[in-house]
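Structure record follows, encoded as structure tokens.
Missing here: one protein chain of the complex. Every other protein chain is in place.
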Amino acid sequence: MSITNLLENWSDFRQQHPSDDRPHREYKWAMSIDLDSCTGCNACSVACYAENNLPVVGKVKFSHGHSHHWIRIERYWDNDGREFADQGAQFLPMLCQHCESAPCETVCPVGATNHTADGLNSQVYNRCVGSRYCNANCPYKVRYFNWYDYPTTDNVWPEPMNQQLNPDVTVRGKGVMEKCTFCVQRLTVAKSNARTEGRLVLDGEVQTACQQVCPTGAITFGNLVDPLAKVGKQWMTQQVELNKDKQAKNEAEEAAKLRGYRILEELRTYPSVMYLEQLRESAI
Amino acid sequence: MEKDIREDIAWAQINKDVLKSLESPRRLYWVILLIALAMISVAVGCEIYQYTTGMGVSNKNNSHVWSLYIATFIFWIGMSHSGTLLSAILHLMHADWRKPIYRFAEAMTTFSLMTAGLFVMVHLGRLWQVYYVMPYPNERWVWPNFQSPLVWDMFAIATYLSSSVLFLYVGMIPDLAICRDNIHAGWRKKLYTVMSLGWEGTDRQWRNFRVTYLTIACFLIPLAVSVHSIVASDFAMSNMPGWHVTSFPPYFVAGALYSGCAAIITLFIILRYVFRFEEYMTLPIMKKLVRLTFAIAMVWTYLNLIEFASVWYGHDQTAKDQLIFKATGPYAPFFWAMIFFGSILPLMLAFKRFQTHLPILFVVSILLNVGMWLERWMIISPSFAHGHYPWTWDHDQWPSLVQWGIVFGSFGWFTLLFMVFCKVFPSVSMYEVKEMVYHRSLALKHKPAVKGDY
Amino acid sequence: MIENSFNRRDFLKVLGWGGATVALSGCGNTSVEDGKEFVTSYVQTADYIIPSIGTYFNSTCAQCDAGCGIMGRVREGRVLKLEGNPKSSINNGKMCGLGQAGVQAHYNPDRIREPLLRNGNKGEAITWEKALALINEKVGGVKAENVAFLTGGVSGHVKVLLKNYLDALGSGHHYVYEAVAPSIVRAANKKAYGVEMPRLRLDKAKVILSFGADFLGAWISPVHFSQQYAHFRKADNGERGVLVQVESKMTLTGANADRWLAIRPGTEGIFALGLINALAAAGLSVSGDVAAVVKEYTTDRVSKDTGVSTEHIGKLAALLKERSPSLIIAGSAAEGYAHGSQNATAIALLNQVLGNVGKTVEGSSSIPFPQMAPTTGNRLALQTLNDNMAQDKVKVLFSYGANPVFTAPVSMKLKENLKKVPFKVAFAHYMDETAVEADLVLPLNSALEDWGTVMPEYIAEGAQLNIRQPLMEKLHPGTLGMGDILLALLKQHRPDEYKGYEDFYSYLRNAMVSNKGALGGANADDDTFWEAALSHGVVKLVGATVNISSHVPANGLVVPAPFVEDSTYPLHLIPAVSASLRDGRNANEPWLQESPDPLTTIVWDSWVEMHPKTAAKLGIVEGDIVEVASKSGAIKAQVYVFTGIHPDVVSVPLGYGHEAMGRYAKGVGVNAFKILDPVFDKETGELAMHETRVKVSKAGHRVIIVKDEGPAGGKQMGRKIAVRMSSDKVNLSKEV
Partner (left out) sequence: MYCFLRLSVLLVGLIVSASSYAVNAVQPLTTADDLGPKVEQPIEFPHDRHAGDAAKGGMQINCMYCHTYARRSIVAGIPPLQKCIGCHQSIESVRETPRIKKLFEYWEAKKAVPWKKVHDLPDFVRFNHERHIQRFVFAQNKPVQEACGYCHGDVKTMTVARRQKPLSMGWCVSCHQKDHPVDATSTKTTHGPNDCWQCHK
């Protein structure tokens, strides 16, 4: 608690985005989402409600923009002026991007949101004072604030619905910020088990709720440090590098053949979620 | 040109006039007090409702996480700069016309800071945990996040508040002594006796007094500049389009001085009437004040244009969209109102005929502050409504009555504090006015007024 | 997973203790364990039960009829979350949002908790003994043919018991009713392929042409099809299948199509024949009779009739010709008309011409236990029942797994006819519209606390019997499983035959174990077999493959010309089946109400979809409340304008507009079933869902639609957010 130990721990509390002198040691959790497989069916979103004790706010509060969906399906149209949306829609599951240099982390006055050693963007509910600076500074607006005290609000978790609540996840009271955690409760268990057996978590050993439910397997999640992890291979083949704000491939020629990209990368947030572009057949 | 103050006022007269303000103001004073109380009760009601029900009732949402509270917070911080400007800066510059009016300006500083402080609290989702923001040895062994501009705010405001209170108090000591000697009964007597710290006006006391006062003045100026620069960095340090602007700190400071001066004009007129200070708060002084305000207004306008230009010629398309949205979107009326009140209206002050026309000045000065308040709001809300991420844009989320109620009430709170102060303490610095009169009279006797250190 | 020493039901009892002491306090940040001052402690327990570690048990999802295998996470006696059961070939460990919400059906606060007997206008609680006795008495009082049993699709042992019960009564009538079932397509398939539901191998197809089959959203077995779809989009060799969707209202599947063709409602058959013609013209060998049928469907004419441009027809024909095998699917858009059967047949014909039959359209396999095979429902059944009720032929009516009062069009006058039935029994979870009408309401166990077996209609490979087992102790002691009720009822008639079974569990166990040979447990002892079955959640059956025939009766196939303009009712109403609400049975699960509709992102309300052109013509903008009036009725709802719908069509989602059922469903949106016109498919007599013609008029005020989409709409405003590229640019085989 002395200033000294503050200064010492500082670097630990403040994980910078990985550079050559500070690489991720054991784990770097990351995700990739194939927009060509994603059908926009919303299963991931509902699964997230089930896993993470998200409150159902109801029509009125939803209309005021008080909704809580840690992973939301955005639907974009791309029929410029044509009579019909005849190439369908573009669905995009948007969740916390767990940026390696997250804008939200630096601004929180009480350090309630930090970067973990595994490259997660952590949110500590009971430390949060509700200044909402983090959401103000989040370019993706994927943080959700508890505008009301949902545990005590009627018809959010009426008896016996509260028995469904997941004991591994805190039920957030009023006035705290929350967001996607990459299902950290699952990660922690997996890591603990692996540690007991004296190994690292194997690829596929742990799944996020959204990934596990996704009927088309559009979501891949895993440890970017693990050379065997599918997610790592995907990032590799797509030539998307975690600690770049401009990908070399975009200048290069073969850029046209690769469909991996990260959203609002140019803001230097270094997101941990890579998206794969949607495809459309040109023959029809 | 007319005189700032009559040289032939007897010192006794000065005491008498000023002390009178502690006794019997006009009836208007009490009316103002009542109104202020009413306004406060509104705010308190709203806050209790919000505290118990949750921030949702202020009708913010996940796109508009900040709104009027922060805007008004900045507004009050800005207001606080006037005092420092008048007393500290002008003091160092030996502009002696400030003497009759700096006291209440300093009071303003203090009280607007107190009001601003309240908004930080009102804004928090978990007000009951606010102490997490302060660094103190605790059983959790954790510190606040020193990277966060909000923590800097906390420090800056705390320091600024404490030192400006000190400044106000120290500057008051001789006058408190006067009060002590002229009031013969009641709690006031005790109060003044204690507060005047046994001031006798000996030569030594005066010397130390001057040094201390000077020291604090020097100390205060950098503080004043830093405090609003830090508030500015709340925004400049973030990556929101419309906030991420390098020129914000000077821009904010200018705006702060601006609204401060405008507020001084307003209060100048009120006090002059309520406490019958016509002899001291004279029109020539007002004229100087108005000119100062005009100058600052132009500086602010200039910085405003700089901001627009830097956005416009910068390569950031998002920020550009944001600017266009401000000027054309649902916020356009307020945006243009801000431009009008902030940059067009002050042009009036350039004309002599208005510079001393109190009714007009009263209205104008208030409108200037409305403009300043709008400026703060226009910095906050449009950026939330139209940020980086189109899917979460939200153009029709307006602050609820709860928010308006609390903002409204804060003005009552400020007025109450200020008015009570003016009734309990001399709102015109007697000893400095005496100095002023003395020097003027010397000057009259065709002696060059002594400048420099004395 | 479950070791023998430990009795399955004791285990539930034991775990019940943990569940009992769950409290949720609201102050600050808490968890379900907050305010729980006791340590979870057991009398005795199995060593796989470790406090704070979830145990998974397999069962079967009951949210829709697809019969996905589920895997429930149980902790301290409470089921917390459902995952897919990897062992089930239907969903291979995956799930849909609807299935996820199963826990909310289980924990739903509006479930009925004890038997209710009508007393005037309200139900009063009675004991089960009383209830069953009452049924016995009532049934005894009438002739057997006056007893009617209305159910949704049933299968497995419950079906067996049900049949036995009806036999015991002396053949009462069993009506199997499903409000939104592909019954016309089934009939057409039967004719064309010899099987009602052939296996569609999306994963083998290179091109899929779907006529309004929402196989990614709500059609038959969406989770299964979604998995195949993923493989179809990205085959192992990196080939990417092409999906073309032809329909008048964009479905979720349409939103994922490479080309979505807005077709004039009802002209799907014409389009199919036109394609055959175009293919023949392009040199595809077509048998003479077929050629004769299609010869006048020239591309120009088809384009004129269907509103699809000749260019697209040409391209599509070319695509189908060069990329084989393809797969043509007839969905609700094709079958929803009075000539639905012809449409479906024409589409089947296209499949046959393209030689897909046997390649991407495969025969299913026969089921060793026909008595357990699923009986699929249709709308005709309700018609018949309704007529019988109207003629006072029904004295006692049982209703199970169906909510006809909600799903029947007003034109049927079902509610009135119900009144003529002296004694109505509803087996229900909620006080839904039908239960409200009933005289006796019997509360059922939720699917997560019930025993049973399910045999899904659509099974990906082979045949399988899904186990449904309790994941936790009953929430409400007053509820019973359907199996238990039927068993009790049977005991009234055949006591000696069933007295051996203390409850449905013992019956089920016995029935399974005694057949273990056929259930693939020939050389396991009873317990091992039984426990294995429970822990797998599915029992694989060996069923002979039914060979699929391919002789679509081409000659005599006529598809009527497109609809003539109707000046009073200019628009077609398409009642959309949403992936989450379906026919409305799940409307009381808040997660589903709050998860935005994929295309419109609207929540907590129903809406009227409309093309901008139509809206402009009617002077309507988004958010206007309009009245949608058909010959049979009218509903009011908010308008959502978008380009995913044909200008001649308006669409309203089904499943909303409950007048009862529970706090989350009641009064949310409007019920589109109500205003459907009584038009029927000529061959099957099924209600033609898409035949309703409507007129739309402003009903005055305007509202702000509650949806997730912001003011930017679906636009990205120059940001690089959701990016799309042409598929010939990438080489998927290189990808991981």
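Think of it as A, B and C in the order they're written, each chain with its own count starting at 1.
What we mean here is this: a residue touches a chain if its C-beta (ideal position, glycine included) is under 8 Å from a C-beta of that chain, and two chains touch if they have at least 3 such contacts.
On a predicted model such as this, the values are computed, not experimentally measured, just so you know.
The chain we do not see here touches A, B, C in the full complex. The residue touching the chain not shown here, chosen from B:V142, B:A156 or B:L323, is B:V142.
Touching the missing chain, out of A:Y49, A:F62 or A:Y125, is residue A:Y125.
On the side of chain C, the interface with the absent chain consists of residues 14, 17, 29-31, 33-34, 36-45, 50-53, using the contact rule stated above. Interface residues of chain B with the unshown chain, by the touch rule above, are 137-142, 207-208, 211-212, 214-215, 453. In the full complex, chain A contacts the hidden chain through residues 1-5, 9, 12-13, 114-117, 120, 122, 124-127, 168-170, 181, 184-185, 188, 192, 195-196.
Here, only the chains that are shown with their structure count from here on.
Between chain A and chain C, the centres computed from C-alpha atoms are 32 Å apart. Computed centre separation for the pair chain A/chain B is 43 angstrom, with centres defined by C-alpha atoms. In chain B, the positions touching at least two other chains are 63, 388-389, 391-392, 394. Looking at chain C, residues 704, 709, 715-716, 719, 721 sit in touch with two or more other chains.
Across the complex, chain A is touched by residues 53-56, 59-66, 123-127, 129-130, 132-133, 137-138, 141-145, 147-151, 154, 234, 237-240, 384, 387-389, 391-392, 394, 397 of chain B. Contacts from chain C toward chain A in the complex involve residues 19, 22, 24-34, 52, 75-76, 78-84, 91, 93-101, 103-104, 106-109, 216-217, 222-223, 226-227, 229-230, 233-234, 240, 242, 244-245, 250, 252-262, 312, 315-316, 318-319, 475, 579-580, 590-596, 598-599, 601, 603-605, 613, 642-644, 663-664, 668, 704, 706, 708-709, 713-716, 719-731, 734-736.
Looking at the complex, you find that chain A touches chain B at residues 1, 6, 14, 61, 64-67, 74, 94, 103, 106-111, 127-133, 135-137, 139-141, 143-149, 174-177, 264, 267.
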